[in-house]
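All protein chains but one are shown at their positions in the complex.
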Amino acid sequence: MSPLVGQVINLFAAVLLLIAFAMLAQRRIVTLIHLFALQGLALVGSTTTVAFATGQHHLYWSAGITFALKVVILPLILHRLIRRLNVKWDIETLINIPTMMLVGILLVVFAFNLALPISQFSQSIARGTLGIAMACVLMSFLMMITRSKAVPQVIGFLAMENGLFFAATSATYGMPMVVELGIALDVLVGMVILGVFMFQIREQFDSLDIHHLEKLKED
Amino acid sequence: MAQIASLLAIDGALIVVAGWLAIGVAGLAALHNVRLVGRLLFPLSALLSVALAGIALLALPGTPQTAVLAIGLPDLPFHLRLDALSAFFLALLGLASAGISVFAGGYFRQGEGTPPGLLCMHYHLFLASMALVLLADDAYAYMVTWEMMALSSFFLVTTNHRIAEIRKAGYLYLLVAHVGAIAILLCFGVLQANTGDYTFANMRAQHLSPFWASCAFGLSLFGFGAKAGILPLHIWLPEAHPAAPSPVSALMSGVMLKTAVYGLIRVNFDLIATPLWWWGTIALGLGLATAIFGVVFAAAQVDMKRLLAYSSIENIGLIVVGLGLAIVFNAYRMDALAALALAASLYHCLNHALFKSLLFLGTGSVLHATHERSLGKLGGLMRFMPFVAWTTLVGVIASAGLPPSNGFVSEWLLLQSFLFTGELPNPYLRMLVPVFAAGVVLVAALAGYVMVKFFGVIFLGRPREEKLAQARDADGLERLGLAWLTAGCLLLGLFPVAVLEVIDPITVAMVGKGLAQSGHAGDWLMLAPVSAERASYSPLLFFLLTLSIVLVAFALVRRFYHGRVRRAAPWDCGFPMQTARMQDTAEGFGQPIRQIFEPFFRMRRELPSPFDSAPRYKVTVEDPMWAWVYLRIAAVTEAASRLVGLLQRGRISIYLLYSFVTLVALLSLTQL
Amino acid sequence: MEAFFVLLAIPLLGGPCLWLLGDRNSAPEVNSGFSLATFAASAWLTAEVVAGGPVTAWGEQFFVDALNVFLVALTAFVGFTTSLFSRPYMRIEREKGRMTGPRLRLYHSMYQAFMFTMLLALTTNNMGILWVAMEAATLATVLLVSVYRTAASLEAAWKYFILCGVGIAQALFGTILLYFAAERVLGAEGNALLWTHLALVKGDLEPAIMSLAFVFLLVGYGTKIGLVPLHNWLPDAHAEGPTPISAVLSGLLLNVALYSVLRCKVLADGALESRFAGNMMMGFGLLSVVVAAFFLSRQRDVKRMFAYSSIEHMGLVTFAFGMGGPIANFAGLLHMTVHSLVKSAIFYAVGHATQKAGTQVMEDIRGLMKASPTVGWGLMIGTLAILGMPPFGVFASEFLILTTAMREHPWATPFLLLALGVAFAAVFSRVQPMVFGDTHLKPLAHQPALVPVFVHLGLGLMLGLYIPPYLAAWYAQAAKLLG
Partner (left out) sequence: MNVEGLLAQITALLVALAGAPLVMGWVNMCRAWLQNRAAPPLLQPFRLLHKLFWKESVIAHDASPLFRVAPYVVFGCMLLACMIIPTLSTNLPLAPAADAIALVGLFGLARLFISLAAMDIGTSFGTMGARREMLIGFLAEPAFLMVLFTASLISSSTSLATTVATLAHREFAIQPSLAFAGIAFTMVSLAENARVPVDNPATHLELTMIHEALILEYSGRHLALLEWAAALKLFAYSCAGLAIFFPWGIAEARDHVALLWALPALAVKLAAGGFALALIETILAKMRIFRVPEFLATAFLLGVLALLVHLLLGA
């Protein structure tokens, strides 16, 4: 296995992380969707590289599914959704963006620290990828926490899945095929249900602002 | 014959339990048939009670018998054991419940909430679970039956559940019982010493360190204290007893409280091998505080059943004082004295079971005849209900602890055991214990005050309400029940030596020594637990002497003088407009006590002004433990739950943040 | 082998069938029929296990051992009784106009789908499939939570979806890490996620990875268990969804999620050789018990209250498994079983009570005993059972848990004492006036299905006094497995 492949994968990992930061900082929904698609693309790239390097053929399948799902279908659905629901902007974040970036950096440091001792066990090409995957997951989590509208929250959720998928492919050469299929199915069904939900919420509250969804509480 | 009987005793006890359960089921089948339930099932159950008492008394001196039931946890079927201690309490249960059940047969009528058949079921479940509590020989069986007992009695208390107050009383009762039960459970957790074996036999074999043993003691005192009504856990008692139908109050006060005493004895004398002396002082202090508190509050009550409930608290206090003393002696291995104190406690258990049941049943009859519980609206019932009045009078004398009744015997024994504390090795205890004795005496004397108030206001004087003149005396079954308990009180009072002989095997088993009584068993007349020179008391002689003096005096007066009587109106002080409402009231009777013990009470008074056209005087006396303990606990809980409520403010971002923080925190933990 | 197939095929078929059937009048009965068939299949499987011990199937993709066999039977059984309960319940809802034809169609098909995911999660040997099934379970129920389309139910469903989705994503990361660790030992093939294989080599798994993996798995599945502070979806979803769904969420989903954690704990314990996993579970458990108890004391909505009670009980079970040891594990398994039975019974009774009263606010439900003695007694007995009153099974397990805790972790007992006391005070003070006292409630249009209530309570009662030997043997074996 050539060091070049490792470098390529690391490059994709870096791109993923960068996009994660960008999503954290992004205010416009449309751009968020673009970034999400871009992240998917990076994921496809890294998966293909791993598949190529290790000769694990099922990873090509994984890459294919990922491409179909995360680069094509989901962004399309999301675009349709925001067109139909007529939401393009998401001005309000709950914490201001510089603070969020700062927290994001701390998270990256934290994730790297966590991953450092275990990535040495990795037989895989790119050792740093696990840390990056974890950082991506945590940053998507942060994004979900700080967004106050439904659609960006969902995108955060999907970005988290991307991080997970990246961990699965690059750190472990992919999960067994059955599992991956299952995961993909779940994500797809989840998206459909989410779509249904969005409409229901919209219908009920005339808005996708999740501030409306704060009635059930202990008072 | 005795051999055979002794061999089969535990099976006999189980048959009785099964019989009770069967009667309960039969009651369920005859849900609304009052006649069947009252005339057949309850008297039948009373017969079973008598049988149980007989079996228990036969089994008492024998060797412990065991049995294993096929139910329970997989490795822990119900272990049962009938030893002297449980036999004694079973006999107590049998004796008291026989009278109560017969009375209940005449008492329960239609239209009081729960249908009679269901009531019959709860009632017999209650009886059966009490019997099983006394038989249980492993922690699980004990706890299951213990809680069944609480549960069935809860349903009995809330028989009349349409009334919100009664519901509240039942709730409070079950809550305290449940918290207490958890404490008992934890106590067993300590005693099993991590062996995973919950049989009492295993617990006996464990040698606990002083720390763990003290934990067990504390937990048992809390747990059983909650059931018995030791300060400040007594709070449910004065609520639940008035709420429950009278036979149920009788059963709860007379028997159920004793199961808690049984538990205390079982744990602290049987299961824990090595008691520490300071446990005894704690029990003494708590017991005395409970007794004083109970009796002082009893004096201030204006509801007859509430008064009796506080009086029960007092009696439990005295019993615990005796147990505390026994623990102290036991810790110093002064076996004979420990036996004396323990015997006093046990004797008092038995006495209290009978006379308090009798008094509660008496109030039941009064309640039925008048539909009135408030002392302020009763009076003069002796003329309309002579049978109830005279039987109650026996209970009153016993409760006041006066000779020649049974109540006096146990107080006498208790005071005797106090007088030997000069031999204690610990100088502080030597000084402290006489002070406790003084307290006990004070309680006993105050009990007399309370009982005069109780009897005098209900049965004596003139009827304070018109309708009381229509009151009818108790009939058939009710009379039988009252008579049974009255006879019990008298016999226990007159033949204490026989009772102490029964108690002897228990003290031998628990503290290793019986009373000296058994040494010269021929002297059945004279109660002299240590030696005749030290102290002696012969109630029978005492009673016969008094009786003969009274009779001789009567005969002589009639012989030498005359028996003429003229009826006239009482002396009215020259004030002709006297009505029955002008009699002294229950509030008035309690007034001196309220004044002397003012700091105890939380009193609210509404005093009329001289210009009121319709003057009203109202005084409410509250239990200070409410404000001091319970309301504070409630407030703290409230505050805590308000704080906890802040966790859930409805914002999904915050919820996600919780997950996030939890995740990060746990991940950080892995790095440690 | 066939039993697995039948067991999973019936609900899998049932979903589409009921979808096709739509809102015909017979749909509830068909739903019950499928559930009954599932239950029969589970009985078959159970019988096979009783006869021949642990079974695997399809290249070890499925397996049943002592730990999950009783859960399979329990799940199928509760699924069946809930379907019985839901027949009159849904008819009444429909007459009230709260359910419409399409909603009923969704309800019935998703019900079967949910059952499928539950059984799949329980029987699969593959940790990855386990994750898939858990996620699918969320998806199957989320639309049912919002089936009434009220603002509150939408909100509840949204929270359910997002919180559980995010949570379960963590579990996926944990699963990946698990795979990452396993791959080094078992090689990069399909078997590396098979639990039976993992269990064989658990001592060789890299501790550093496994500790991270367990944290992610615990947080992930813990969200579904409803462990505080990850529990926030649970009361909302229980309160706002239809009552049969509350019953299966409480009675089945929480159990299955806990089961997943247990599988992971076995592996983590084997790898870490320390009490790390156990301590973490004890911490979560204790926190859940205490916090839930205080939440209980501020409830007004009856279903919400019993949802918090589920959190409390799940906390207690988690605490028990955290303690470990044969007795505590045994108690935990028993508690799972009985809690599932009793809590679902309570929800059935509550369902009818709320339909009678037309509200879930407890202050407006009064005197059930008078309006309908059976519902009243059902609720009363169920409540007493769930509060740990003997002779019900809940008490048996609490007995074992508390006595064990007293000696092994005495520091925890004051908290438990406090929590159980507060919980008792809170729940009972609310249920008592609901059951007793006078009433203005009117009888229902359809005969309520009370057989399930009393069958469940009867089983709960039985488990307190007598545990069948084979069940006890399974518990003991599973307890040993859990260490």
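We just call them A, B and C in the order they show up, numbering each chain from 1.
Throughout what follows, a contact is a pair of C-beta atoms (placed from the backbone, for glycine too) under 8 Å apart; a residue touches a chain by one contact, two chains touch by 3 or more.
If you're wondering where the values come from, they're calculated on a predicted model, not measured in any experiment.
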Seminar exercise, completed: The omitted chain touches B
Seminar exercise, completed: Answer key for B:V452, B:A509 or B:I654 versus the chain not shown reads B:V452
Exercise. Looking at B:G380, B:G395, B:P505 or B:G650, which residue reaches the missing chain?
Worked result: B:G380
Problem set entry | Per the touch definition above, residue among B:E165, B:D475 or B:D584 touching the missing chain | B:D584
For this session: For chain B, enumerate the residues touching the unshown chain of the complex.
Result: 379-380, 382-383, 386, 389, 393, 396-397, 400-403, 408, 411-412, 415-416, 419, 422, 430-431, 434-435, 437-438, 441-442, 444-446, 448-449, 451-453, 455-457, 460-462, 526, 528, 532-538, 541-542, 545-547, 549-550, 553-554, 557, 560-562, 564-573, 578, 580, 582-584, 588-589, 591-593, 595-596
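Following the convention adopted for this analysis, only the chains that are shown with their structure count from here on.
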Exercise. Of the chains shown, whose Cα mean is nearest the mean of all protein Cα atoms?
Worked result: C
Exercise. By CA centroid distance, what chain is farthest from chain B?
Worked result: A
Exercise. When the C-alpha atoms of chain A and chain C are each averaged to a single point, how far apart are the two points in Å?
Worked result: 30
Problem set entry | Distance from the mean Cα position of chain C to that of chain B, given in whole angstrom | 43
Seminar exercise, completed: Taking each chain's mean CA coordinate, chain A and chain B are separated, in whole Å, by 69
For this session: Pull out every residue in chain B that's touching 2 or more other chains.
Result: 644-645, 647-648, 652, 656, 659, 663, 667, 670
For this session: Check each residue of chain A and list the ones that touch at least two other chains.
Result: 114, 141, 144, 153, 210, 213-216, 218
For this session: Using the touch rule from the top, collect the residues of chain B that touch chain A in their complex.
Result: 644-653, 656-657, 659-660, 663-664, 667-668, 670-671
Seminar exercise, completed: Listed in rising order, chain A residues that touch chain C in their complex are 56, 114, 117-118, 121-123, 130, 134, 137, 141, 144, 150, 153, 157, 160-161, 163-164, 167-168, 171-173, 175-179, 182-183, 185-186, 189-190, 193-194, 196-197, 200-201, 204-205, 210, 212-216, 218
For this session: Spell out the part of chain B that touches chain C in their complex, as residue ranges.
Result: 70-74, 139-140, 143-148, 151, 158, 161-162, 164, 167, 170-171, 174-175, 178-179, 182-183, 185-186, 188-190, 192-194, 196, 198, 215, 637-638, 640-645, 647-648, 652, 655-656, 658-659, 662-663, 666-667, 669-670
